[in-house]
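Omission of a single protein chain aside, the complex is shown with its protein chains in their original locations.
Going by the order they are written in, the chains are A and B; count residues from 1 in each one.
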Amino acid sequence: MVDWLIYLAASLAGVAFLLALARFIKGPKATDRVVAFDVLTIISITGIVLVALAEGRAIYLDVALVYALLSFLGVIVIARYLERGF
Amino acid sequence: MGAILDIIGGLLMVAGTAFLLLGGLGLIRMPDVYNRIQAGTKATTLGTLLTLAGVACLRPEWLLKLLLIGFFMLFTNPLSSQVLARAAHRIGEDKAPATRIDRLAEDLGDKS
Partner (left out) sequence: MSTIMLPMALLLAAAMIGAALVAIRGDSVPIAMLAAGLVSLLASVLFLLLAAPDVAMTEAAIGSGLTTFLFFFVLGRVRGDSKHD
């Protein structure tokens, strides 16, 4: 039962990943692509947590922590760059 | 008791990833950049937090790391979306035709 719920959750996250990737590829402006990048990072964090649950290894959660810090810094730097001149 | 907690955790995880799916759908369907920022960031923040809560129900010994990840997400995600929306407004991204109220432009017009 619980395994089945984990598979369902992983497939839902995979569909969300595909939708955000479609916006990244299509996105007419640079800002759309930055938003899609942010959403892809967040979905990847969820995927990493699901992989850690499926494998049963707590060390994988540290990678998710690094992701949560880095996506924030990256988006802020890109937004600063877009503000100054583009 | 343990089986009930497992099923609650699995259902929380499915609910969280359903919110992720709704966020991705909003990213595709929304008409302009501001709506996409709003749909993409709010829905995915809630979805990730629900998924972390579900994993914490399934594995109570990982609670500290999961709380740390949720804490960082809760703090950094609204901040980055706000900075991004301000940048989009400053470089003058197109608004959807249905937009009628722009409080930030009114405030800037009052200041200068």
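The rule we apply is simple: a contact is a pair of C-beta atoms (placed from the backbone, for glycine too) under 8 Å apart; a residue touches a chain by one contact, two chains touch by 3 or more.
From a predicted model like this one, the values you see are computed outputs, not experimental measurements.
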Displayed chains contacted by the hidden chain, counting the whole assembly: A
Contact footprint on chain A, counting only the chain that is left out: 6-7, 10-11, 14, 17-18, 21, 24-25, 30, 33-34, 37, 40-41, 44, 47-48, 50-51, 54-55, 57, 59-60, 62-63, 66-67, 70, 73-74, 77-78, 80-82, 84-86
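Rule of thumb we're sticking to: only the chains that are shown with their structure count from here on.
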For chain A paired with chain B, centre-to-centre distance based on mean C-alpha positions, whole Å: 11
In the complex, chain A residues that touch chain B: 1-2, 5-6, 8-10, 12-13, 15-20, 22-23, 29, 31-32, 34-36, 38-39, 42-43, 45-46, 49-50, 52-53, 58, 61-62, 64-65, 68-69, 71-72, 75-76, 79-80, 82-83, 86
Contact set on chain B toward chain A in their complex: 6-7, 9-11, 13-14, 16-18, 20-21, 23-25, 27-28, 33, 36-37, 40-41, 44-45, 47-48, 51-52, 54-55, 58-59, 61-62, 65-66, 68-69, 72-73, 76-77, 79-81, 83-84, 86-88, 90-91, 93
